[in-house]
Structures are given as structure tokens and as C-alpha cells.
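Before anything else, here's the structure in question.
All protein chains but one are shown at their positions in the complex.
Take a look at chain A:
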Amino acid sequence: MSAMEVDTSSASSSSLIFDSLPYYDNDYEQDPSLKDRAEKLIAKELGKAQPQGDLHPRVPPPTTLFSGNPVLETEMKRIEAQQPFPPLDTLRYQLPGPTSSPGTQEEWTTALNNAKAQLEHQRLRQTNIALLQNYGPNAWRIHNYLLEATSKNLDKSLEELKELTVEVNRDRKNFQTRIGNQLTSLETRWTELISSVLQIEMANVALEGEMERLSKKEADLAAM
């Protein structure tokens, strides 16, 4: 008698509840082919559970991001299309002169303005670097410290959760072992009863035959 049969029997009685006791049932070990069968069943079930068109009514509708911002929108599209980011225009950093060889005054002025802008940018960079030199290490340190704290917290909660899981599993195992013991004894008893019932039935049949023979004999004797 295997758990599978129990399952089927129970499944027939209460359709959705399955009643395996994994810490007690050892059908896999007794019959490795069962595992394949089970996996096949699972795969079949998973195949059935492919997403269908109709979502659960509780699932919220999809949101459209950056609807008001065309730049971000295009960027989002680019990312969705998995396009590489367009290369930055680094030309202006080289402070080019006017394109035409003598160049007009306008062109020269533009070039000069660009140069001034870049110089200003450079100054900003330097300012930033100076700031970074002053405060960078400390800021990084604080950042790292926060990260560390987070990591520690996460580790801790993970540990706790794992412990909880282990606890749950331990409970389950204990419970199942207890139930399993009962089941085992009951099963043994069941087997014994089956065999004894059979024996008694056989004995009854034999006795009935004997009775028949004896009654016939009696009749014979009486007839004599």
C-alpha cells in the first residue's frame, strides 16, 4: 500500500486537498520511477498554467511612464528597443576654431564663446574635484557605512527567516513522524487483519465443506 494510492483515494474523496507527508512517505526511495512520473505530472500541470489572456481582476492596469516628458519618453523607447546610447559629442571640448578658413567675426565669436563655456565647465570640474577631495572620502565612508549596515540588517533578517523555515520544517517533520508512526502501526495492523481475514475465510470455506461432507455422512449413516 503506497501513499500514492492513499492520495488517489483521498483525492477522490476531497478533490483539491492533497495529503502527502514528505517526511514520512518514502515512495521515491522505494520506487525511483515514481519521481519521473511525478515530474511529468508537474510539467503537465505547469503547461496548463500558462498565462492566459484574462488577468485577474485585481491586477492593476499597466502604467505608461513619462507621458509628459518627451525626452524621457524617447529614452525609454530607446531602452525598450535596446538601442545603444548615442555617443556624446566631444568635439566642442577641443575648442575648435571657425570651420571656414578666414571665418567671419560671428563664427569667431561663437568659437570664443564656446571656449569660454568650456573653460567655465573646466572650472566647475575643478571645483567639484576640490570638493570631492575635501569631502569625498568622508562621504564615501558614510555611504559605505550605510551600505554595510543595510547588508548587516539584510543578513540578519535572512538568518531569522532561515531559522523560521527550519523551525517550520522541524515542526513538520516531528508531526509527520508522529503521524507516520501511527500510520505505520495501523498499516501493519491492516496487513495482519487482511491476512487473518483471508485465513479465516479460507478456514470457514474449509469448515463449510467439512460440514457438508459430515452432513452427507450423517445422512448416510441415518440412512443406514
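Operating definition for what follows: contacts are C-beta pairs under 8 Å (C-beta built on N, C-alpha and C of every residue); 3 or more make two chains touch, one makes a residue touch a chain; residues count from 1.
As a working rule, contacts and distances are computed from a predicted model.
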Undisplayed chain, where the name is taken from the UniProt record, one of "Pre-mRNA-splicing factor CEF1", "Rab proteins geranylgeranyltransferase component A", "Small ribosomal subunit protein bS16m" or "Elongator complex protein 6": "Pre-mRNA-splicing factor CEF1"
Identified contact with the non-displayed chain, of A:33, A:82, A:99 or A:133: A:133
Hidden partner chain, touching residue among A:42, A:72 or A:164: A:164
Candidates A:42, A:55, A:79 or A:200 - the one touching the absent chain: A:200
Positions on chain A contacted by the hidden chain, ascending: 6, 9-10, 17-22, 95, 97, 102-103, 105, 108-109, 111-112, 115-116, 118-119, 122-123, 125-126, 129, 132-133, 136-137, 140-141, 143-144, 147-148, 150-151, 154-155, 157-158, 161-162, 164-165, 168-169, 171-172, 175-176, 179, 182-183, 186-187, 189-190, 193-194, 196-197, 200-201, 203-204, 207-208, 210-211, 214-215, 217-218, 221-222, 224
